[in-house]
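The structure that follows is given in the form of structure tokens.
Omission of a single protein chain aside, the complex is shown with its protein chains in their original locations.
After this line comes subunit A, so read on.
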Amino acid sequence: MRLADLPLLTTLAWRNLWRHTRRTAVMVFALALGVWSMVTLASLVRGSMEQQITKEILNLTGHAQIHARAYPDDPAVAHRFRPAPALDQALRQSPIGAWSARVRVPAVVSSERESAGVMLVGIDPAGERGLSFIPQAVTAGRYLDSPDDPGLLLGRKLAEQLETALGRRVVLMSQDAGDQIADRGFRVVGIFDADPQAMETGYVFIGRGIAQRMLKIGAEVSEIAVMTPDRKRPQAAVAGLRAAAGDLDVAPWTEVQPLLVLTEKINNVVLLIWFAVVFAAMAFGLVNTLLMAVFERTREFGLFQALGMPPRYILGQVLIESLMLLVVGLVLGNAAAWATVASLKGGIDLSAFAEGLEMVGVSPVIYPALAGSDMAAANIIVMTLGVLASLYPAWRASRYVPVEAITRV
């Protein structure tokens, strides 16, 4: 095919397309709808996944965690460690962002009327800024001001269950380093809200220094949580920490929360299946429309050939026609998807189903996130496979025998 003939074929294809305005419009609409659904659904899934991961990381996970070897299997006070100077130095260097050491052991919190099993978390209040949700989560009372703050932060739901309130005292009981009962009274200085609610009922926060004294563990801690510059690539930072951590266990969030990684993988597969289903429906419509168009124009194609147009030009003409359909459909579909996502910037409020959603870890408000990679994937899939699918009608068109084609009634 000579390049100079391309404008001719393009003109022919474009005019043919609008010979049946309604048919073409329906096809374009179908294509646009398909692409719109692909991109919008992908952005919903991505948005909700992104939120879930961000939330989980802020819910005391961080990008990486350092523990004593046995701690992940048995989070008891016995499995504690003292950060070696080398590790301390490694933590102070880039690429480590925020980091903080915590005491984290099971405990029992009791009020006058009820008691509940919780995870006692001794924190350095300043270190948790930019690392976990807790500095922002205190909605009544105040946040702790130092590791030696004698106060306690209690979740709203747990305060309700214990029938206690801000300003009253509760008792924490746990096991100390010598396996004796360690207990101490604390005044509730802050009430925090958290999502999911299990965070509110499952955790109480006290100053780290107070926790260390209560458990008689000196300056030792249960875990160090670390933020790295890039959530998606914590490997470099983790490798650096591993080298400095000696016998300790350094795990990136993907190992601490394997379920999240699995969920992300499942989401990818679900999206791919959705893309395939939508495309299959679209492809049948496209092939059918083109076949019809080709069949209608049997005599025309015969005439073209009789006048000396080579079969590959006819093939090219039909392919260009399909390409035009696809491009128009894709542009409209992407524009519609972009508009949809932009109009949902404020989030989709599903709080009516909040309880059920919380069970699977999805927050009640979903903020769609338009991901470039998903958009590109949807467009490339539709484009390539669309052109491939139209090869068959195009090939049919180019295979007519001119005499038979012209004489056909």
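Going forward, a contact is a pair of C-beta atoms (placed from the backbone, for glycine too) under 8 Å apart; a residue touches a chain by one contact, two chains touch by 3 or more; residues count from 1.
Rule of thumb we're sticking to: contacts and distances are computed from a predicted model.
Engineer: Could you tell me which of "Outer membrane lipoprotein-sorting protein", "Chemotaxis protein CheA", "ATP synthase gamma chain" or "Protocatechuate 3,4-dioxygenase subunit beta" is the UniProt name of the chain missing from the displayed complex?
Structural biologist: Of the names offered in "Outer membrane lipoprotein-sorting protein", "Chemotaxis protein CheA", "ATP synthase gamma chain" or "Protocatechuate 3,4-dioxygenase subunit beta", the absent chain's UniProt record gives "Outer membrane lipoprotein-sorting protein".
Engineer: Which residue from A:Q161, A:Q175 or A:T298 sits in contact with the chain not drawn here?
Structural biologist: A:Q175
Engineer: Touching the left-out chain: which of A:A107, A:L154 or A:M227?
Structural biologist: A:A107
Engineer: Of A:T10, A:S115, A:Q197 or A:T298, which sits in contact with the chain we cannot see?
Structural biologist: Residue touching the absent chain, from the options given: A:S115.
Engineer: Among A:P75, A:G97, A:P135 or A:P150, which residue is in contact with the omitted chain in the full complex?
Structural biologist: Among A:P75, A:G97, A:P135 or A:P150, only A:P150 touches the chain that is not shown.
Engineer: Please give every residue of subunit A in contact with the chain that is not shown.
Structural biologist: Touch with the absent chain occurs at residues 107-108, 110-113, 115, 117, 150, 164, 168-175, 180-187.
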